[in-house]
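Of the protein chains in this complex, one is absent; all others appear in place.
Labels for the chains are A and B, by order of writing; each one numbers its residues from 1.
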Amino acid sequence: MPIRVAWGIQHPMSGHLTLYLDVDGDIVLNTEADVGYTHRGLEKIAEYRNFIQYVPVIERACDFDASNFALGYVRAVEALMGIEVPERAKYLRVIAAELSRIMSHLYAQALLSMTGGFETMTVWSANDRELILDLLERLSGARVTHTYIIPGGVRADIPKGFKEKAYDVLNYLERRIWDYYKMLFQNKTFQDRTMGVGVLSKQDAIELGITGPNLRASGVDFDVRRDDPYEAYDKLDFEVVVEKEGDSYARALVRFYEIAQSIKIIKQALKDLPEGPIRCKTPPMLPRGETYTRIESGRGELGVYIVGSGTNKPYRLKISAPSFRNLAGLVYLCRDIPMGDIPVIYYSLDILLLDVDR
Amino acid sequence: MSLKPIERIRTKISCWKPIKDMLNWGRAWSLWWVHYETGCCCPEIMSLVAARFDHERLGAIPFPTLRECDLIIIEGVVTKKMAKRLRMIYDQMPDPKYVIALGDCAITGGFWWDSYSVVQGVDKVVPVDVYVPGCPPRPEQILQGFRLLQKKIMEGK
Partner (left out) sequence: MDVERLLEEIKTKLSDVLVEAKIDRPRYASIKVKPEGMVKAATLLKENGFNHPLSVSGVDYPDRGEVEVVYHVSCLDSKSLVALKTALPRGQPSMPSLREIWRGVHFHERETWEMLGVKFEGHPELKRFLLQEDWEEGVYPLRKEFKLKPES
């Protein structure tokens, strides 16, 4: 006889989410997700702020990956205005975006290892995140919400001594992540906990609209940075990581290899940085019209649909967040599984409730 | 057998100043806080837990069970949907309990001052002991918030 259990609002996982589970013994038969506990009305607020004031607001939509979200919004504004930023600004934007992506993936790895009981990995990943946060603080002045990318270019040029410090940190990190591989991914307990858990097949992943590392872990070879390139990504050389099994282990492994690829991209961008201005002029008003642009953020694809009104405030702004689509994957996967697998699936899908609720 | 004489003796002893100081010292240096992470100030809490800005040297650790915690750190936005549940969580914690309001969004509503679903300030829902402003506040500021709370407890609240 199934009974209804609330995987409550306050639970040892992160974020405010209630999952109503129909359980029979220890097996979950069906799941219903109750979200909206951090809904702030970002889309309505966009109609009341002008387009420059909105850049810090959208960074708080997901602050582990702040630069990527700001980049997505700023690209939509620039596509509507029809302007193109200078070359140096494009490379600087790539550096900020990739540092953000490394930060986001390290955080996801820290949380996933906490569920397996590997608190050592949590502290290691959090410590190495501090080095990246220091680099971002040198670049933009703030640790978490940078507001570095603005319509027209970037806010400031790289300071003196940044390149040497960045090479130091990146060389150290390149050696260090192989310690993570030996400690976590080759550990038998972690493999037993995550292999074969939460398998998402290729067809299901495409039909549910999943994007980003979760899609690539199910065997689909698609990455917006290579297939619909933006900023300076068409001139940089990197690989797209694809795994075939679609289980939690594959998703964690894709994120891990993406950290290595991001380090490679940042080194190339620092070496090939061209001279020139870092900002161009933007018109003071948003023209009439509408457009949709997309970028690859740490969690998946971020799409921004903007309708301009002729004033400096947008008429309508729609943020199509990656975690909102991954939530459909969570509800689909949490069926006919033992209850102890739910944290592993939740963390391996890398859902951030701030993104879902906006 | 009535426990009243034992209760009377217990109350008399714990009002005696040296014992009271010792109890307050114990409470101040073992603040266990609830896992309640709304999100925006969350990266700074993560940095606080890690080895660089270690807060465990002050005796504080995050603890999953509500009934054994005495501190709740409210960081980030409190929406109207969440306010009812926040009050339930606060009521379930045993006495004595303390509240730190972290970040501008918890103190006054912050960026979302005109939003239709945000409670403008968490002190409308629970009583707050220490306010730590910032958006987000640096880990050193949060450590200072902990120290202020410890001083407040040691002085007898």
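The criterion applied here is as follows: a contact is a pair of C-beta atoms (placed from the backbone, for glycine too) under 8 Å apart; a residue touches a chain by one contact, two chains touch by 3 or more.
Computed from a predicted model, the values in this text were never measured in an experiment.
Using the touch definition up top, pick the residue from B:H35, B:K80 or B:K152 that touches the left-out chain.
From the options B:H35, B:K80 or B:K152, the contact with the absent chain belongs to B:K80.
Identify the residue among A:I45, A:A89, A:A217 or A:I278 that touches the chain left out of the display.
A:I45
List the residues of chain B that touch the chain left out of this view.
Against the missing chain, chain B presents residues 79-81, 113-117, 120.
Hey, which chain A residues sit against the chain that's not shown?
Contact residues on chain A toward the absent chain are 35-36, 39, 41, 43-45, 48, 206-211, 220, 222, 227-228, 291-292, 294, 301, 303, 305, 307, 315-316, 318, 320, 324-325, 327-328, 357.
As a convention for this text, only the chains that are shown with their structure count from here on.
How far is the middle of chain A from the middle of chain B, if each middle is the mean of its Cα atoms, in Å?
So the centroids are 30 Å from each other.
Can you list the chain B residues touching chain A in their complex?
34-40, 42-44, 46-47, 49-52, 64, 66, 76-77, 79, 81-82, 85, 89, 111-112, 114-118, 135-136, 138
Would you pull the chain A residues touching chain B in the complex into a rising list?
9-12, 14-16, 36-41, 44-45, 48, 56-57, 60, 63-64, 107, 110, 123, 126-127, 129-130, 133, 143-145, 352-354
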